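The complex is shown incomplete by one protein chain, all other protein chains being positioned as in the whole.
Our next item is chain A:
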Amino acid sequence: MKFAVLVFPGSNCDIDCYKAVEETLGEPVDYVWHTATDLSAYDCILVPGGFSYGDYLRCGAISRFAPVMAEVAKAAEEGKYVLGICNGFQILTEAGLLPGTLRRNESLKFRCHDTELRVENNDNPFTSLYAPGDVITIPIAHGEGNYYCDEATLEQLKRNNQIIFRYVQNPNGSVDDIAGISNERGNVVGMMPHPERAVSSLLGSEDGKKMFTSILKAWRDRHESASVR
């Protein structure tokens, strides 16, 4: 399985994402610059955290027009796996690949600490190895992670089981304690917490590992079932 980690000017969690794939899965992974116009070689695209384009105008507003984003939309359309973390989540909402948007934290403070997340939906390629209701420790580090969508969209998210993670204790004012969501099809996931920073007990938690192993399992299941006649 081949992973791409996108790199925008101002990304700063790209190395963490790369290392998480390398050390947790040992699968091939490449850094892919924001000007790339072909992602066809990759099975999973990671959109990392950071402050792409200095968060100018709005977080993710400028990155979403980078050439590579048209390819990300194409990959999502083809059913490939796309995971946006933190600024990556903001970019995916700006690009319209995920509903809603991220506002300034209610406290107006940059929050940088561990959070407990409840796994709300494990019927998803990124979370299948967790049990529903599992509480996992994953760090956050953001000033603009306050998820917002209107009521009709929230109802839709609930109805389609698109809420993947909720905060046990809401750190930022997010609607309905939402920490991570998927698109309707489930192959595009965005979350503010950083699973790539929680892949070893040396880092304080290894609860994020299963997101990476889940996605490899999903790819293998699909790949193997396709090759079995």
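As a working rule, a residue touches a chain if its C-beta (ideal position, glycine included) is under 8 Å from a C-beta of that chain, and two chains touch if they have at least 3 such contacts; residues count from 1.
Throughout what follows, contacts and distances are computed from a predicted model.
UniProt records the chain missing from this view under the protein name "Phosphoribosylformylglycinamidine synthase subunit PurS", selected from "ABC transporter ATP-binding protein", "Pyruvate ferredoxin oxidoreductase alpha subunit", "Phosphoribosylformylglycinamidine synthase subunit PurS" or "Myo-inosose-2 dehydratase". Of the candidate positions A:Ile15, A:Ala36, A:Ala61 or A:Leu203, contact with the hidden chain is made by A:Ala61. Although one chain is not drawn, the whole complex shows that of A:Tyr31, A:Phe51 or A:Tyr148 it is A:Tyr148 that touches it. Considering the full assembly, A:Asn105 is the residue among A:Thr24, A:Asn105 or A:Ser182 that touches the omitted chain. Residues touching the missing chain, restricted to chain A, are 57-58, 61-62, 65, 93-94, 100-101, 103-108, 146, 148-150, 173 (touch as defined at the top).
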